[in-house]
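With one protein chain removed, the remaining protein chains of the complex are shown where they sit.
Letters A and B name the chains as they come in the text, with residue numbers starting at 1 for each one.
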Amino acid sequence: MAFLDDSYLLKGQTARSLFAAVKGLPVVDPHNHANTSEIAANANYPDLWRLFAGTDHYVWSVMRKCGVPEDYITGSASSKEKWLKLASVFPRVAGNPVYEWIHLDLRRGLGIDTVINAGSAEAIWERGNHVLAQESMRPLALLDTMNVEVMCSTDDPVDTLEDHALINAAAGRSLVRPTWRPDKAMNIFKPDWRDYLKKLQKRFDIEFKSIDDLSRALQASHDYFQDKGCRASDHAVVTPLSGVASAKKADKAFKKAFLDKESLDADEREAFMSYLMGEMAEMNAKSGWVTQIHIGAVRDVRDSIASSLGPDSGGDVSTDFIDVLPPLRSFLNRFDGRLKVVLYCLDPSHQPTLTTLSHIYDDNVKLGSAWWLLDTPVGMRRQLEYIGSVELLSNFAGMVSDSRKLLSYQSRFEVFRRVLCDTVAAMVDYGQMPHDVAETLVKNICYDNPKRFFGI
Amino acid sequence: MAFLDDSYLLKGQTARSLFAAVKGLPVVDPHNHANTSEIAANANYPDLWRLFAGTDHYVWSVMRKCGVPEDYITGSASSKEKWLKLASVFPRVAGNPVYEWIHLDLRRGLGIDTVINAGSAEAIWERGNHVLAQESMRPLALLDTMNVEVMCSTDDPVDTLEDHALINAAAGRSLVRPTWRPDKAMNIFKPDWRDYLKKLQKRFDIEFKSIDDLSRALQASHDYFQDKGCRASDHAVVTPLSGVASAKKADKAFKKAFLDKESLDADEREAFMSYLMGEMAEMNAKSGWVTQIHIGAVRDVRDSIASSLGPDSGGDVSTDFIDVLPPLRSFLNRFDGRLKVVLYCLDPSHQPTLTTLSHIYDDNVKLGSAWWLLDTPVGMRRQLEYIGSVELLSNFAGMVSDSRKLLSYQSRFEVFRRVLCDTVAAMVDYGQMPHDVAETLVKNICYDNPKRFFGI
Partner (left out) sequence: MAFLDDSYLLKGQTARSLFAAVKGLPVVDPHNHANTSEIAANANYPDLWRLFAGTDHYVWSVMRKCGVPEDYITGSASSKEKWLKLASVFPRVAGNPVYEWIHLDLRRGLGIDTVINAGSAEAIWERGNHVLAQESMRPLALLDTMNVEVMCSTDDPVDTLEDHALINAAAGRSLVRPTWRPDKAMNIFKPDWRDYLKKLQKRFDIEFKSIDDLSRALQASHDYFQDKGCRASDHAVVTPLSGVASAKKADKAFKKAFLDKESLDADEREAFMSYLMGEMAEMNAKSGWVTQIHIGAVRDVRDSIASSLGPDSGGDVSTDFIDVLPPLRSFLNRFDGRLKVVLYCLDPSHQPTLTTLSHIYDDNVKLGSAWWLLDTPVGMRRQLEYIGSVELLSNFAGMVSDSRKLLSYQSRFEVFRRVLCDTVAAMVDYGQMPHDVAETLVKNICYDNPKRFFGI
C-alpha cells in the first residue's frame, strides 16, 4: 500500500467496500471553529502557510516538539520562511495526524501529490500558491468542492451573526449555522468575566441586578440564535457541571462577584456555574437544541504560551484525574427524556465512565466523536471499538471536524470515515455482523444520524 | 467470513486450531445468576421474548438506546409485541454483544439461522416458539445440550437452597452449586438493611445484640451453604473493603444502626462493612472457599429506572474515579497465603492497578474475567492481552457467564473461548510461544483451572 492511496486506513476488501458506500456522502459538520468572516469575504488565501498553519495550534505544537523557534511558528518570520521551516521538519511529524491532514489537504484540495520535506518545500510553495490564486480556491467554492452540505460554527452569545446570513445568501441554503457557546458568561473564575457581562448587558439592553437578569439576556440571545438557524449549544468544561444548584445560592454568588466585585470561593463558583448550566439546558430543552459538552481539557497549562500568545495557542492538556460521574449523573437525571445531549471525550481514561453512563439513558443522550488530541486514527478506532461494544454504534453522534481551518473539514471527515469503515469491517470480517447491516450502519453514522439528531 | 460462521472471532489457522481443542470441553461456570426455581420446575419457556429478554437488562438497555418506549421493554405490551419491537430495531444493535449473543442462542440453541430484523421477526417468532415447546427445550435438557458440567448460582445467606437439591437429584450430580452472596447483610447504608437483618435473625434463630451475633448467624449460613455444596462467596462493591477495621468500632456502628436505629456517618459505615468483610473472609479461609470481589459498579444511577423498576434493571454504570489500591492492599496482606481471591474488573481504567496488584501475590490471588459491560469481544481481548503480559494467563480465573438467562451460558462461553483462542493465537503467530504450549494454556483456562481453583 502506498502513502495515502485509495486503501489509506482500509485494511481489506470489506473495509474498502464499506468506504465506497460512504465516500460520496455530503459532509455534515455539527461542530467546528469556522472563521465565518473569512468565508463571507470569500477571498483567495494569500499563501500555503496561512492556509495550512496560520490558525492551527495543532501544527504549532508539532513544530515546537521538533525544536523550531517560536519566531518561525507564531512569530515575525515571513509566511514563506515559516513554510520552509515546517517542511524541513515535516518528516519528523510522521505518525501524528497533522502529517496526514496536511498531505491530504494538499492532495485532495490543491491536487499536489508531492511528499513534503526540505527538498520539495520550495516547489510546493510555488505551485501551491499558484493554485491558491485560482477562483476555485476561494472559501465558498472550496466548501462546494468538499461537498459540505451543512456546518455549524462556534459563536458567542453577543455575536450578531451577519456573516452567517451573507454566506447562506450566497450559497442559497443554510450552509453555515451558528452554535451558541456561552462559556464566557459561565466562567466566573476568569479575570475578564465582568467585562464580558457588561457586553452582554449592552447587547441585550438589560441591566444585571440579579442572576435572573443574566438569564433573561441569555434567553434573548438564545432566541436570536434560534432565529438565525442555531440548533445546538456547546460547553467546554474541565469537570462537568451538575446543573442542579439552588437559585438562591447562585444569585448570591452572582451578586457578590458582579455587583460587589468580590472574589468567590470554590463552592460559590460552583453554585453559579451549575445553576446557570441548568438554566441554559432548560432553554435548550424547550427549543429542541442539542447540548454539546466537551469534557476534560485543562487550559493554559504552559505559562510561556499562555502569557505570550493567549488561549487556544497549543498550551492545553487533558487529565485523567477528574470525577466526571457525580455531576453528569445529576445533570442527565434532571433532564432525562427531554434534552438532547452529546458527550465529547478527550482523555481516553474517561471513555468507559462516559460510555457506561450514556448507555443507561435513552437515545437523547449520545457519545460524540473522539475530541481534539484523541481525534486520530488510533484514538478514533479505540473509541469506536469501545463505544460499539458497550453502547451502540448506531447511537453515535457522528463526526465533527472541530477544525479551525476550512480546507481541513474534508480531510478530517475522510480520515474519520476510513477509520469507521475499517473498524466496522473488522467486525464483519470477524463474523460479528452481516455486511448489509454494516453498510447501513456506516451510512447512517456518516450522514442520516447527525442530520436527524441535530435537525440541520 | 460470513456472519457467525465457524471462523467467528477467529482470525487465522492457529486461532481455529486452538479453538478446535477447547470447543468440546464441558462448561464450568463459577458465577451466574441462574434462576434455580426455573431450572427445578423444568417447564418449557412460554415464548422467545421471555427466553431472550424477559430477565435480561442488557437487552433492555440497548432497546432504550434505540428509542423504544419502556412499554415495549419492561411494560405492559405483550411478549409478541415486545419481540417484534426488539427485532425491528435489532439491526441497530449490531456491534454490541447482545446482537451476537441472541443470534448465537437462536442458532446454537434453537437451530434457527435467520438474521433478526423487522422482516424476519414474525417468522422467527412462530418457528422459535414452536421449537421452544419441544421437550428438548426444557431447562435441564438445555443444560445437557449446552454441555454444562457445573454452574454456580448466586444466593442469599437466608436462602434454603431446596431448588439446588431438586436439580442435582434430577441431574444425578452436583450440577448447580450455590454461591454465598452476603451483600444485603453488608450494605448498612441501604434503607432495607434492618429489615434484612431481621430475616437473618429469624432464619438462624439468633437475636442480634452485637455484631458478634450477626457474625454467628452468618457463620451458621456459611456452614449451611458449605453443606449444600457451596465453595465460594461473592461480593459486589464500588470501592473494595479493607477487611481490617477494629471489632470495637464495628460493633459500635452496628449497635447504633441496628439497635438505636440511628444513621451512620461514612467512617462508621466503613468500620462496620470493613470489619464484616474481614469476618467473612476468615470464614472463607477456614473452608477453603473462593472470595469473589466484583469492583466498581455504581448502582441505580438513572433515577427514572431506579424509582420505577428497581435494581438490576439497566441503570448501573462504572466509574474510573475509585482508589482501589489502599483497601485491596490491606485486605490481601491480611489474608496473604491463606485465602483464595478473584478480582473482577469492570472499568478498564482499573485493570492495570488490579493486575499489578495481583501479580505480587501468590497463586491464591487471581484476576477474573472481564465483568459485565467489559464482557465483550474487544473488552475481553484487551483484558487478556494486558493480564497476559503483566500477570500470567495461566493464573487467570477463567470465564464466568454472569448471565441471568439460561440459554446464554453457552453463547457467553463460546464467545470467551473464541476470543481467548484468537488472542493467544496472535501471540503464537507473533512467535511469542510454541503452539503446543498455547494449546495446553487455553485448555487449562477453559476447564482444568476453574475446576481445580474453585474445587467444583
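The rule we apply is simple: contacts are C-beta pairs under 8 Å (C-beta built on N, C-alpha and C of every residue); 3 or more make two chains touch, one makes a residue touch a chain.
Since this is a predicted model, take the numbers as computed values, not measurements.
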Touching residue (missing chain; options B:G24, B:G172, B:P191 or B:G431): B:G431
Omitted-chain contact residue, chosen from A:P377, A:P434 or A:P450: A:P377
Residue of A:L200, A:I305 or A:L406 in touch with the missing chain, whole complex considered: A:I305
Touch with the omitted chain, as defined above, among B:N32, B:S153, B:S274 or B:N395: B:N395
Given A:K11, A:R203 or A:K443, the one touching the chain that is not displayed: A:K11
Hidden partner interface residues of chain A, rising order: 1-5, 7-9, 11, 61-62, 64-67, 91-97, 99-100, 115, 298, 301-305, 314-321, 347-349, 373-374, 376-379
In chain B, positions touching the absent partner: 320-325, 329, 332-333, 336-337, 349-350, 352-353, 356-357, 359-363, 385-386, 388-395, 424, 427-434, 437-438, 440-441
